[in-house]
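A single protein chain has been omitted from the complex, and every remaining protein chain is retained in its original position.
Going in written order, the chains are labelled A and B, and every chain counts its residues from 1.
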Amino acid sequence: MTVSTGGSANLGAYRVAERRERWLLQSLVVPGLALIGLIALAPIGWLFWMSVQGSSGFTLDHYQRLLDESYLRTLKTTFELSILVTVLSIALGYPLAYLISQARPRLAALLMLLVLFPVWTSLLVRCYAWLVLLQRRGVVNSWLQDMGIIDAPLKLMHNFTGTTIGMLHIMLPFMILPLYASMRSIDRDYMRAAANLGASPVRAFWQVFVPLSLPGLFAGIIIVFVLCLGFYVTPALLGGGRVYMWSMQIERNVTYYADWGAASALGVVLLALTLGILWAVGRLIGFDRIVGGK
Amino acid sequence: MARTIRSAVSISVAALLLGAPAAMAQDKKVLTISSWGGAFQKAQKEAWFAIVEKELNVTIKEDNTSGIADVRTQVASGKPTWDLTTQGAYSCKLLEKEGRLEKFDDQTMKALADIPTALGRSDQCAPQIVYSVAIGWRDKAYPGKEPPGWAAFWDVKNFPGQRSVRKHPIYALEMALIADGVPMDKLYPLDVDRAFKKLEELKPHVLVWWASGAQSAQVIKDGEVDMVAAWNGRIQALESEPEGKGGKIKTTFNQQILVSDHWMIPKGAANKDLAMKAIAIMSRPEVNARISNYINYAPSNSKSYDTGVIAKEKEAGLPNSPANAKKGFIQDNQWWVDNADAMVKRFDAFLQR
Partner (left out) sequence: MVAVGLQATASLPISIRSITKRYGAFTALDAVDLEVDSGEFLTLLGPSGSGKTTLLMVLAGFIRPESGTVLFGERDVSLAPPHKRDVGMVFQNYALFPHMSVAGNVAYPLKLRSIPKAEVGRRVREALELVQLGTLGERRIDQLSGGQRQRVALARAIVFEPRILLMDEPLSALDKKLREEMQIEVRNLHRRLGLTTVYVTHDQREALTMSDRVAVIDGGRVRQIGRPRDIYERPDSRFIAEFIGESQFLPVVLRDGAAWLDSHRLAVERPPPTAQGAHLLVVRPEKLTVLPAADSGHGLNLFEGTVKEVVYQGESSLVYVSLAGGLELSVRRPSRGADAVPVAPGAPIRMGLAPADVVIVPAELHP
């Protein structure tokens, strides 16, 4: 009798103590949280507020405007391009990351340097470099023509292709870095175990290595995809004016029309769609995997 | 010797302490002027600001603008920092419509009398320079052939090759209508449907829809395109530069679209009276004309060509010289003020299709 009473009283006391400890620990992050709230959340709130403000108070006009063909097409382009660049950066980045993760340390360091090098170069410089390489009278077309491989120059620049190439180049490191990190952490005993159990190298790769590298892959996909959605400079410079990105519409609304409401509505829509996609992907494969858990 | 130096030093120190130069600056009023920056603003400074400073005994403080949004924000704040700003003709009309500009007094209006109203002159917008949207082409692409006008721009049989056009409906619609046979003096109001239909024809041949003047020059210089519709100053500048991969570049004023940049005073400007005086000075034919000696832009005052300030050989390269002005037409800003919003949307949809 005494024991059981003592037990339950104890339990309550433990709960209280536990809660107090948690509160104490959590209160440590309050200043940081406040700062984040201020610099991250406040602008988003402001954005949202602006997007529903018209000359006479609350309005949904700014959203209504977006139902226009030109905006819908831009939205489509933005997502198509982002998906394409993400897919291509997986196609190029995965093998590269794999190569680096399997290379000897010296070589791996060198390769990693090559991957990172572009990150240290200005975005603008890289775009112009591609322009020089890929335009009609650019280096690549000149070579191909000189070698007699093509008669007329290929249209590699001033279009969707050029934009994709330019963006891919910029995004590749953002795919490779998280992939490499997760590949490096895969114990080689896993691959040995797979082989030992009868898996050919190809099957071991697909059935064991690839699944174990997924956290890195998901991280890479999300970083690249989200960054792509907000691209401006590269499509503007390499798209020949015909690749419309959402960010350009935002810019146009701000600079041409000084229309904060419309620009904010554009921002809110992009944010909402991005969050929606993250949520859907999260539901599909589990958020802990995206964030890097097992 | 050492002593002399020391005393010289002490004198200048004393001067600093007394703040003599600072006191002088305080006597002078400061006029804040914003413009596009770069080579253009430098030319404005040398051609105009120096004279204004002297005549009005003011100090001109310069700033840069990137467009109409700046003016809107400044006026909205109630205390604009600029007394005077340079904006495009269309922007000026728009700001005027929005009531964001100061009205000029009679004296200023009198000083503007010789500036053609067709350029968009009003009691709030003072045209300062004229330039045009003209055809530039690679000489190698059509040796010895000068495109007679916009019809040639569309004519990919006789003038084969890639084109570059501004990524904006503002010149494209006029170009299209003229190419389709509308006479230059019967353009406005624009037949929009017809214009877009004609643009559809050109679309496959436009390699680059340019977004900046620099880009329009770069694509023709590199030989990426063979014909470009661009601001005359940009293309003509290429003639004095070393040739790029595109070889020699030529310009024609045939069927050019004349446009202008204006002076305007943001509503509530602290020194609006001084600003108006400055406008009057810079609009005087012999002052106005000076700009062409510093940059490839033309004066807005029709009398400028009679002052002798502009050399004859220079005159041939200016879009609104008596000889060249006839070849083209002046864009109707008002039409664009009323229709730009809808046109931009339609143009965006058109480009993305």
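By our rule, a residue touches a chain if its C-beta (ideal position, glycine included) is under 8 Å from a C-beta of that chain, and two chains touch if they have at least 3 such contacts.
Because the structure is predicted, anything quoted here is derived from the model rather than measured.
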Taking the complete complex into account, which shown chains does the hidden chain touch? A
Among A:Met50, A:Leu111, A:Leu134 or A:Val208, single out the residue that touches the unshown chain. A:Val208
Touching the hidden chain, out of A:Ala108, A:Ala129, A:Ala199 or A:Val254, is A:Ala199
Where subunit A meets the left-out chain, the residues are 187, 189-190, 192-201, 203-204, 207-208, 211-212, 214, 294
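Definition applied: only the chains that are shown with their structure count from here on.
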Roughly how many whole angstrom separate the Cα centroids of subunit A and subunit B? 41
Please give the residue numbers of subunit B that touch subunit A in the complex, ascending. 66-69, 72-73, 162, 167, 207-211, 222-224, 245-246, 341, 344-346, 348-349, 351-353
Enumerate the contact residues on subunit A facing subunit B in the complex. 68-70, 73-74, 77, 135-137, 155, 157-158, 236, 240-242, 244, 249, 252, 254-258
